[in-house]
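Removed: one protein chain of the complex. Kept in place: all other protein chains.
Chain IDs A, B and C follow the sequence of writing; residue 1 opens each chain.
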Amino acid sequence: MTALAIADDALIAAQRLLAWVSRAPTMEEDVALANIALDQLGVARALLSSLGDEDELAFHREAHEFRNCLLVELPDDPGGSVWGDFGVLTAKLLFLAAYQKMLYDRLADSEPGALGAVAAKARKESAYHLDHATQWTLRLGDGTAESHGRMQDAVDALWPYTHELTGLIERADWLAIVEPVLAKATLARPADGWQPTGGRVGRHTEHLSYLLAEMQSTHRAHPGATW
Amino acid sequence: MTALAIADDALIAAQRLLAWVSRAPTMEEDVALANIALDQLGVARALLSSLGDEDELAFHREAHEFRNCLLVELPDDPGGSVWGDFGVLTAKLLFLAAYQKMLYDRLADSEPGALGAVAAKARKESAYHLDHATQWTLRLGDGTAESHGRMQDAVDALWPYTHELTGLIERADWLAIVEPVLAKATLARPADGWQPTGGRVGRHTEHLSYLLAEMQSTHRAHPGATW
Amino acid sequence: MAGVVEYFDELIATDQRVEPRDWMPDAYRATLIRQIAQHAHSEIIGMQPEANWLTRAPSLARKAILLAKVQDEAGHGLYLYAAAETLGVPRDELVDALLLGRHKYSSIFNYPTLSWADVGTIGWLVDGAAIVNQVPLTRCSYGPYARAMVRICKEESFHQRQGYDVLYTLTRGTREQRRMAQESVDRWWYPSLAMFGPPDAASTHSEQSMAWGIKRHSNDDLRQRFVDLCVPQAEVLGVTLPDPDLRWNDERGHYDFTPPDYDELMAVVAGDGPANRDRMRHRRRAHDQHQWVRDAAAAYAEKNR
Partner (left out) sequence: MAGVVEYFDELIATDQRVEPRDWMPDAYRATLIRQIAQHAHSEIIGMQPEANWLTRAPSLARKAILLAKVQDEAGHGLYLYAAAETLGVPRDELVDALLLGRHKYSSIFNYPTLSWADVGTIGWLVDGAAIVNQVPLTRCSYGPYARAMVRICKEESFHQRQGYDVLYTLTRGTREQRRMAQESVDRWWYPSLAMFGPPDAASTHSEQSMAWGIKRHSNDDLRQRFVDLCVPQAEVLGVTLPDPDLRWNDERGHYDFTPPDYDELMAVVAGDGPANRDRMRHRRRAHDQHQWVRDAAAAYAEKNR
């Protein structure tokens, strides 16, 4: 688990989250998602800066050079529209925040230097993200029949990708956070089956290069410019 | 009406059309849309090559340097997904092909040099595009209640953008092609109201820069490379 | 009844604040509801043109700043709807009025953002014009609105400086960045001037609003103030304001300038700006496609009361 992988998780998660701003189900949620995206972006910037020039790293790497887990790069709408599915967003955030919270807890306690300092701040933010995602998981899972179905679909579709959320973290510990939330939300915990990986070695899904093409377009159109 | 504008219409139309390949309503339509996209791409390449380096012009201009009409850059799905609405696709193609057919007819008869030669070939292709779009307009307009409603919505939404399809072409002549098709398809001919323009002077919609970011991404990621 | 009327008149006459518990004339209430709601709608719709560049901001620092700014706009929308609710209209009703097209929002947001420079120009000119319009509202006779405006103006002024800074960096940048900045200012100058509304001669509502202490200055006075502020800033930036007749008038002590095309303004207000349809479709879609989410939240809240 390198600092680069942690930074890329945060950066790509931020990029997906901020696409929701002005599109959320409520105005309060526009504010909350912007907040979470800002937290993720903050972690990404702090870590990338500790590794080099943050913009060079964000805007001049190709997909195969990114080390984020596959979960964060998946579109919130499988059709590739910026108009995502809120159930997918919620499930992704629940799974990611549970992982990041544990990871940052651990790094804050064990790592000296930049990584430890970033983690010490980020653990509090992640706790909020986890709480936020938990609340929505409960509302959607235990809300209406429609929302239950959509949330279950999202959980089922994303579950395979959670197997990649390991490294410094034991899956059993992650499950100990996530499973009770699913249970309380009356959602079935999917069976473990397919376990796609590759993000940590730069072997991504077809989705990442589209995300990067958009994210990097302005920066790359002006070589050598200062912003 | 410059050769650049004609080329850009064809290039951007091709870029929208080819996004349909593997997503069309029937396999025959996958073939047909690829065919139409290839024709458009062929015109774009011939004209851009007559103006300079085709790839330099396609991949190194910014949105404000493109001279295509707004109609061709509009997404086929207003939500920005590559999964477009087939009614929108059909209406765009009908409006564009009617215009291109007349334009190429006129240029083939009047222009010497590259432009005239390109037009002489393209007029036949456009006649096929127009026929194809006409057939689908009839099927959707005079098909089921649902298809009629969707096709009418598409015609209504796109109609304002057809006012920009002038220049060498009189609108009355364009209407003389399109109105009978709409009538035969039992579709209402929308009233003329809002008449957005700007494409011909490089003032586009917000959609074009996204299309270009994706289209240009691979080329721009490798400055100076040969493909 | 006589007592409350006199109390209201006294508050207005002595430039004190009317509070939600106070009696107020129906027309005063209706005027405020319309104005505050329109202002709230503008914040919410106003997220879109800038959010359009969130995924494509050219540096992470600018991305974070822009994200925080768009977030602030959502926050402003929330304060303002809350202020409007103190007048007795629930937010849902106001939002419905927007979605059904019964309420307006600021027409400036019906122009598209076509380059990154537009993020700078919106901050500099659009937020700049908003501040000139809104600073007097911090002394508005209706307390909740006045207090919301204090906070909003503080943040807007921060946004305005950030926008100016984006442009400042561009105008010191590459040839293409400078071109981008100028082209953006060329597009936004007249629409920004139009933000002050029709000329005084054609302005409705103004007189009564002035008398009630809701409006403090005429449209043309505010527009002039804005032009006088912008000209020296444009000089420092090194951009040309696209008005060949813009020049200092020693006699008036103000800059002379070409007024915006009010026919264009009226067309945009009426719905025919370049992006009206996109903005409304976006807002309606955000609302409509998430009905199931709001329904779920309501059902869950009901179960867990």
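As a convention for this text, contacts are C-beta pairs under 8 Å (C-beta built on N, C-alpha and C of every residue); 3 or more make two chains touch, one makes a residue touch a chain.
Please read these numbers as outputs of a predicted model, since none were measured by experiment.
Chemist: Which visible chains touch the chain that is not shown?
Modeler: A, B
Chemist: Decide which residue listed in A:52, A:180 or A:198 touches the omitted chain of the complex.
Modeler: A:198
Chemist: Check the options B:15, B:68, B:134 or B:162 and report the residue that touches the missing chain.
Modeler: Selected residue, touching the omitted chain: B:15.
Chemist: What is the set of subunit B residues that contact the non-displayed chain in the whole complex?
Modeler: 11, 15, 18-19, 21-28, 30-31, 34-35, 37-38, 41-42, 44-45, 48, 54-55, 58-59, 82-83, 86, 138-140, 142-144, 146-147, 150, 214-215, 217-219, 222, 224-227
Chemist: Extract the touching residues of subunit A with respect to the undisplayed chain.
Modeler: Within subunit A, the residues that touch the unshown chain are 62-64, 78-79, 157, 193-194, 196, 198, 203-206, 209, 213.
The working rule: only the chains that are shown with their structure count from here on.
Chemist: Could you work out which chain's C-alpha centre is the most distant one from the centre of subunit C?
Modeler: B
Chemist: Which pair wins on C-beta contacts, B-C or A-C?
Modeler: A-C
Chemist: Comparing chain centres built from Cα atoms against the global Cα centre, which chain wins on proximity?
Modeler: C
Chemist: So the centre of each chain is just the mean of its C-alpha atoms; given that, what is the distance between subunit B and subunit C in Å?
Modeler: That pair's centroid distance is 37 Å.
Chemist: Indicate the whole-number Å distance between the mean C-alpha point of subunit A and the mean C-alpha point of subunit C.
Modeler: Each chain reduced to its C-alpha mean, subunit A and subunit C end up 34 Å apart.
Chemist: Considering subunit B alone, which of its residues make contact with at least two other chains?
Modeler: As it turns out, subunit B has residues touching two or more other chains at 62, 79, 209, 213.
Chemist: Touching at least two other chains at once: which residues of subunit C meet that condition?
Modeler: Correct list: 56, 176, 285.
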